[in-house]
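One chain of protein is taken out of this complex; the other chains stay put.
Entry: chain A
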């Protein structure tokens, strides 16, 4: 360690690589924290966790008893064990008793990306509330056609403040805080949308994963989605630097072309059905007449609605884009409410098709990295987390959280501590700490071990540096 500091002084080691080295060393020693504890006021399972993106100081959690709470993870509210264990109680809670609070479970709670003055909660009572943090009042309310599974706001956005909402309805809606109305409705999925994520490289690109197994990329400046990930399009590892005109590329273009040319009345009817919203989604009639196809002019943006490629044979329950915006991780679990192409599979088989896939965003190909997952929780969206240099991905697998190496798929660490299923995890790269929340109503903190000796001078002293925006 001292040698490295000396190297950095002399310029042999770059400061960036010095910090990365220290950070990855700390990440490798993550264990349940011996000096920090978060006291959760929730009385039901915790569905969502997020640390704010501006300071990395406040943790927002949303739980199934319609309560949302905020904790300060950098400053403890009080100390126990002779000043050794820091207890972080919540700064405030909003729950059912609040006059405009949610009535049913909160499935997603996120911070407004620009500052911590607002936060947004989406709940199973079909509402999305925008709250003012300082006064804990609801400033805006959006009503959705179905249970809200996930909400997301782009952290890169400078020109828009749209909340993307994935609900049990097939359409993804974008709500605008500035105007209070819905600005976009994105159609294309055939079943509820469990996860939505904004791209980390472009403020206009949204990625959604549905219960039909499809992962779609939408550019909100134009109609339709521009990419549907297909699990059969794969590439071996990282993309080659020289573009290859392989058969798969041709297959991709020919498939979209052929589906575009053979249009008949069916897609029109399909769209009308989707426009009617949720409820029964009949699988389209299997027989497409080979001859006599009526040429209907479909908007080029809507061609993607005919693309039935699936990224997975199952519902996509988690999506996470890496920080550099180049790769996307998707988690899926087998859903037994089968639609369309899944009725061939045996519904009595033990639900063990849970998998993680790594996709290359630019080429839209599956990189064929095999993550050794055996089981993931089914039926609920889960939140994945990646470490900052994108070397590790933290995945909640049943009652444990596993850290996988992104490129080789090996399990590097397993974090066992929760008593019941884990729903969400968030990695704070500033502190190298992992926060996990699960069905056992607890939020656990996993951090590199701190030596007891360090704790001596800190403590409940008056700290003038304790301020926040």
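Keep in mind that, in the parts below, contacts are C-beta pairs under 8 Å (C-beta built on N, C-alpha and C of every residue); 3 or more make two chains touch, one makes a residue touch a chain; residues count from 1.
FYI, contacts and distances are computed from a predicted model.
Candidate names were "Serine/threonine-protein kinase 19", "Guanine nucleotide binding protein (G protein), beta 5b", "Peptidase S26 domain-containing protein" or "Autophagy-related protein 101", and the UniProt protein name of the unshown chain is "Serine/threonine-protein kinase 19". Contact with the undisplayed chain is limited, among A:12, A:139 or A:368, to A:368.
Of the candidate positions A:29, A:77 or A:232, contact with the unshown chain belongs to A:232. Contact between chain A and the absent chain runs through residues 232, 234, 236-237, 246-247, 255, 258-259, 262, 283-284, 286, 288, 290, 308, 313, 334, 340-341, 343-350, 352-353, 355, 368-370, 372, 374-375, 398, 408-409.
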